[in-house]
Every structure is written in structure tokens, then in C-alpha cells.
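First, the structure itself, so that you have it in front of you.
Apart from one protein chain that is not included, each protein chain of the complex appears where it belongs.
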Amino acid sequence: MNARYGMVIDLDRCTGCGACMIACAAENNVPPAQPRATYRTGVTPMLVRKATNGQEGALRREVFVPITCMQCEEETPCVSVCPQQAVEVDKATGIVMQIPQRCLGCRYCMTACPYHARYFNWWDPQWPAGMENSLNPGVAVRMRGVVEKCNLCHARLHSAMAKAAAEGKREIDPADYVPACVEACPTGAILFGNLADEKDPVYAAAHSADSFRLLARIGTEPKIHYKSTQAWIRALAERSTEHSGEAQHG
Amino acid sequence: MKVSRRDLLLGSAGVAAGLVFTPVPWKLLGDASIWTQNWPWIPQPAHGPIETKQSVCTLCAAGCGIRVRMAAGWPVGVSGVSTHPLTKGALCPLAFAAQQLNWHPQRLREVRHRGRAASWADAKAAFEKACSEGPVAIVDGRPGRAASSVFEAFAAKHTGSYQVVLGPENRALLPYAEWSGVPVCALGYDLENARTVVSFGASLLDGWGTPGRFTRLWSKRAAGQMDPPLRLIQIEPSLSRTAARAWRWVPVKEGSEAALAAGLARVLIEERLTSTKGPVPPMTLAEASTQTGLSIEEIRDLARTIAANRPAVVITPDANPAVAALNVLLGAVGASGGIVLRGKRRAASTIPGPANNSLRAVLIDATVPWEYVPQSDAEVFRFAAWDGGNSKADWLLPAPGFLEELTDLPTEPTSAVETYAIAVNLLTPGAEIKSATQFLAQIDGSLPEIEKVIHARCEELFKSRAGTVFAAKAVAVAQSESAQKLEEQLRGGGVWMNDAPRSGSLPCTLKQWPTDAAKSRALDWASLWAPAVLPPLAGKLYQESNLREAPARRSA
Partner (left out) sequence: MLVTAFLLEPKLGTKGTIVRRNLLVFLSGIALALVAGWAVFPKVLYVQKDQPLDFYHKTHGEKSGLATCDSCHVVAANGEFSGIPRSEVCAGCHTEKLGTTEAEDILVLDYLKQGKEMPWLVYSRQPANVWFSHAIHTRRGGLACTECHGSYGESDQQRVYEQNRISGYSRDIWGHSISRLRRAPHDGMKMTDCESCHRRRHIEVGCFGCHQ
């Protein structure tokens, strides 16, 4: 396999419903919030943030931006700082692979990530009694003290690979590998596919005039693209913001 | 030979030196590190065969198609069904964590009588006593089901009343039902054929009706386009999610929707933008302008925009006659793209029975929203799977939860055509869980059985030769092999959908412009979620992020 999995997220279609956040947490066995957790200490491998055009009243405009690991291709910041070598860019798929069980919890990668897309498990995971029966067996549960992030629903890629092998095929069927957020989105705002395949719809979308990447100027070559027909939204791409609820333009 | 301290030290040194050349320290280090990664309090997923089953969600009346991934017999993941004709694979946000609901801390697992644990036998005795002492009412939150026919039968036989609680999308259709004399459950919204949708605060892109239906439609036909074939105009005081993505957002002052509707109606009549005859609203444009905060020119422009791309339809979040009248004027009632009549299937019939204040007992089905409070001092028998807190009910009776009950789903509340689906119980609840129909069957064994009613309905569908079953493939009923096969497909998660309605207009008699207006209330996002409790993961949306506001009344 020589794929480069990535996404193009259409911000004109994202309604900020949060289905992707819930589906991601359910798929990846992310525990429900501890009573003391806040947006700074929570674990949300997919996080939808709101940005506005800074105006109030009738002139106010809002956009919802789903933020996830950008799967940086070049000089991946988290890979370069990890003292444990717990994270690596997969040569076969382009996915930035992190093994939480190898992490020692120094959180250097969280500092290094320009997109604040990494989350630390401040607490041991806790579910109400019996709810562990609803855990996804394809994903290992993390204990406290380790960092985690989006891994493009690697468990689903595994299932697709096993199914292809059982059917005697060398390549997976793309319909079998759909990350949870992509599947959950009610407006189909997230387009997922192989950016290395020119025939894949995601390739055309990523190369269209309306598409952009966040903080492209720092050169990490993220594989998560965004698109919008609205200029004020595209202009948000090169701004970095404080890690708060809203980002403002101007 | 005395063993001295030096001997001990030297001996220990020797042991230590020797140990280095044994597997002990190295193996212990390795094993200890593995031990630290396997704390017993870290939950592990269940191991077992993985299966995927298709069914229909029963948490609200929408009945979205769901694919449930099961491991070792437990549901571990929920996703949509792309071949479902209404949802096209979409679900509401919280549905993706629905598999957690059955283990919610507030799950009801025992009968409770005024706060104390009781037994089903106690509840049965109390209910039978109540039935013998006076009239009993049964309240149903989802009319038209097989269970509903059981409730109706019980009420008829035991001189009780059968009452129905409608959801907001159904209630919004009440004005048209009144004006045209048609039962409200026979009306639907034909959004697929509309070209302009004017929403007076209805969260069309965030939880209105069947979640996927309008979002998919809008995504395909409107999103990101400057001049889309489907124009969504959102009229709302603040920038909601729907307003933020709408083609036009019209910010009006809070509570002024009726005034805007009146103003728009005036323009439509004055500028002859509509051919349908209707009553003239008493309000002048100047008054409308003052109340809404829009200028007269803005109101005129809006009316022209709405009339420019027909069919146009107006949608309100709840019953709002003063705004609904606008649909009459736009010619949207009984026409394609508007409020339509969806066939002549049996509508919800209520058995009125005695007045509420003379009732001896009220039995509330689990499908009735938790907030519903019967207006009487009757003894309340409340069925529910989850305890929403602060219940005034005398009896709390544990009902089946998610995927735990065999039930059928009558036409989805907002659909333009009739639909039918069956939800098979993929899980078997314990003996302490009973549905209201099971409870009533214990009291009166002659009541119809759910399985038999569903079977009869499938036979009826098959004989009608109408519509299509959307299973793995869409198959016209006329080409279906047998009623048995049809039932099997529905039990496997398929959905039946009728052909497009052929019926024509719905004549509405509207003598004067209604002055009755609903108070506009911002619907909390969590209140559009039907069950009494939110799944624990809901906290991601408001506690571990700033995406949504914390819900007003419920906790996860």
C-alpha cells in the first residue's frame, strides 16, 4: 500500500452539530468527561471549534471548524520531539501513528503541535458500571498519563485490511475504510480518501481553488484540507488563535 | 561459627551480584512494566464475535435507520444506513453514543413507588384497583404503533381514555389540520419539492424532524452556493446553527414572528405576488416594521424573494397559527413542495373519555416526553427506561431501553409520504424490565399481541401492492414475493415508503387572519433529544469543548 490518507472538510457544510465529535469518542473508547474536566483538560480527538467574523448583530457570521490531527507529512512536529519515539509517520498510509502505551506523558508533543490537536489523559478512564460492554474491541483503552490524538480510525483500516486478505485481495476496498467522523457527518462535510490517488475525489477537492490548509505557511504539509466559497473563512487559515472557544478575524 | 553482620552484607552482595547473571531482575523489570499497564480498574472491551445488525432507532419518532456493530452480543457502535430513503445515512449527533444508554447511571431497573422500591406485582395490583375504582387514561407519545392499538383496545374495553402527546413538528401542523378538517397525523412537509424554505426559528439543520432528511437535502442542493436551487431563509433573533448556514438570515426581534408573517402577507396581497385568496392581516406594514426591527423595504424585499422561487413553504418549530396562515397565502397547503396530505392511512384516533380531573389513574407510556405532567391528581403510573429526575409520578416502572423492545414505527412525523418500519429487539432485557403493553397484557390477556399486529400490518402492506421497501436494495412492493418476505426485510432493518401522494389540494377555510401566536422560545439543543437522559459522551459537546451551551435541564 502506498497511500496518503487525508480529508477535505467543507466549512460551508459544517453546521457545528458535533456528531463527528461524539462518533469519534464512541469509536475510540474515549471516556465520558470527568466532573472536573473542561475544554482544556478534556479528550476530544475530534474537536469542532467556532470562529466568527468579529462583527455583532445582523452582520455577524459564524463558521464551525472541525479540528483533528492534521496528519502532517513534512517535518512532523510531534514526531521530531518525542523522546520515546512513540509517534511516527506511517510509510504505507501517511497516517501519523502514535502508540499511547509507549508514551511516557511528558507532553512535549502537545507543545509542539501547532494545531493543539493532542490531548492528555489527566484521569484514568471511568465508565458507569456495565458500560464497558459498549466499548469498541478494536481500540485499546488508554490509562491516565498518556497523550492521544486522532489516528484516522485505524481500527477500521485494520478491519478493511483483514477483510481484503480474507477475500484474497491485495488492496482494501475504499468503501470499507471510512473513519467515524466521516460516516457520522449529517451533511457529508468531510470528504476522506487517498490524496496520493489522482482519481480519488479527495484529490480534486484538495487541489481546488476554494481549498486551503490551516497554517500552511509553517510548512508541515498537513493532509487535512478545508474548503469554503467564502473569502472571510479562507482568510482565517493563516491566523493562529488562543486556545479558547472562539477565534476572531480582525 | 557465628554469623556476623559482615556475613550478611557480603552474602547479600553475593546474591545481588549473582542475580545479575540470572533472569530474575530482567524478567521482573519487564513483567512489572507490563503489570503497570494492566491495572485491573482500567476497563477492557468485551471479546467475542463481531456482527453488524441493521435496525431502526426507537429513541424518537423519526425512526432513523441504524447499523449496530455488536461484539460478544453487546452493541459497541452505531452508524447510519445510507440506503434509508429519509435519512440517507445521517443520524442526530447523540445517536452515535446511544449504545451507552442502557448502562446510564439513571437507568431504571426496578419498580419504584413514591421513592421506595416496589415490585411489579404491587404495581399490577394498584393499577387493577385503580381500574375498578374509576376511569383510567392511557397517554401515548408515539401514536400509530402496534402498541398504540393495544392501548386503544384497553381504553375501549375498560371505559378509559386514550390520549396522544404530539411532538413539536406534528403540533406545528395543527393549524392546517384545523383549517382543512384533516387529522394532523395525515399531514406532512414536502421538502423535497420545495425551492424556498422559510423557517421561523425551526432548527432545520440542527435536529428538526428526521435529522438527516433536510441536512442531506440542503447539503446537496444549497450548501456553499450563491444562487442555490433550494433557498433556506432563516428568520430568528439570534444566529443559530441553521441561521449561520442559511442562504439568508433575517434577524428579527424576539417574539415578533407573527408580526413579520403579517407584514409579509400584506406585501404578498398588495403586490399581487400570490394568486391564492386569503384574509388580509389587520397589522400594517409600519406596525410590522416596528415590531420586527426590520425596515418596510426589507420586509417588502423578503416577501418578493420568497415569492420569486416557488414552491415556497413556511416552517415553524411549534404550532403557530399566525405564521401558518402565511403558508395558506403562499398556496403551500395541499400543494407540491408545501404541506401535503400523505395518504389515507389510519390517523391517530383518540378516545376522549372523561375530563382529566375525574380520572382515577393515568398510565404514561415510555414514549411520552419526561416533562409531560398530567393535569389531574390521578395516580400516575409512569413507564420510562431512564429516570429524568424530579418525577411527580406515583409509580416509576422500568421500561425497555435502547434496542430492547420489538416495536414498529409508523409514518415519520414530518415525512411527505407514509413510511413503516419494524425495530426488532437486538438485546433481551432482564425480567425486571416490562413495556406498558406487556404490563397491560398481564392484566387483560385478551388484548392484541404486538407480534400479531405487526404481522397483520405487513400483510396489509403486501396486499396494497403500493410503495417500495428500502432494504439492501430498493424493491417495489408490487414485486415482493410474499408478506412473509416483506416482514423479514422490515425486521432486518428495511423501511417501507409509499409512492408519492397523488392527492391534491387541501382546501383551507380561513376567514380571518389568526391572531393566536406561539411565544417564540429558543429550543435548547438537548431538548430536541427525546430520551430523558443524555448519553454520557454528550459532555464532549459542552463540557470538554465550547461547541454548545450546557443543557438547561438535563445532565449527561
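Just so it is clear, A and B label the chains in written order, and each chain counts residues from 1 on its own.
Note that in this section a residue touches a chain if its C-beta (ideal position, glycine included) is under 8 Å from a C-beta of that chain, and two chains touch if they have at least 3 such contacts.
Computed from a prediction, not measured in an experiment: that's the story for all the values here.
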Absent-chain contact - pick from A:Ile99, A:Ala112, A:Ala196 or A:Ala237: A:Ile99
Omitted-chain contact residue, chosen from A:Ala155, A:Leu195 or A:Ile233: A:Ala155
Which residue of B:Leu10, B:Ala474 or B:Ala552 touches the chain not shown here: B:Leu10
Residues in subunit B touching the chain absent from view: 6-7, 10-19, 21-24, 27-28, 30-32, 34-35, 37-38, 44-45, 49-50
Subunit A, residues in touch with the chain not shown (by the definition above): 88, 90-93, 95, 97-101, 138-141, 151, 154-155, 157-159, 161-168, 170
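Criterion: only the chains that are shown with their structure count from here on.
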Touching residues on subunit A, where the partner in the complex is subunit B: 10, 12-13, 15-19, 21-23, 25-27, 29-30, 32-33, 37-39, 41-44, 47-50, 57-58, 60-64, 101, 124-125, 127-137, 139, 141, 143, 180, 183-189, 228-229, 244-246
Residue ranges of subunit B in contact with subunit A within the complex: 37, 39, 41-48, 50, 69, 71-72, 74-80, 89-97, 99-100, 102-105, 205-207, 211-212, 215-216, 218-219, 223-226, 239, 241-242, 244-245, 249, 251, 535-541, 543-548, 556
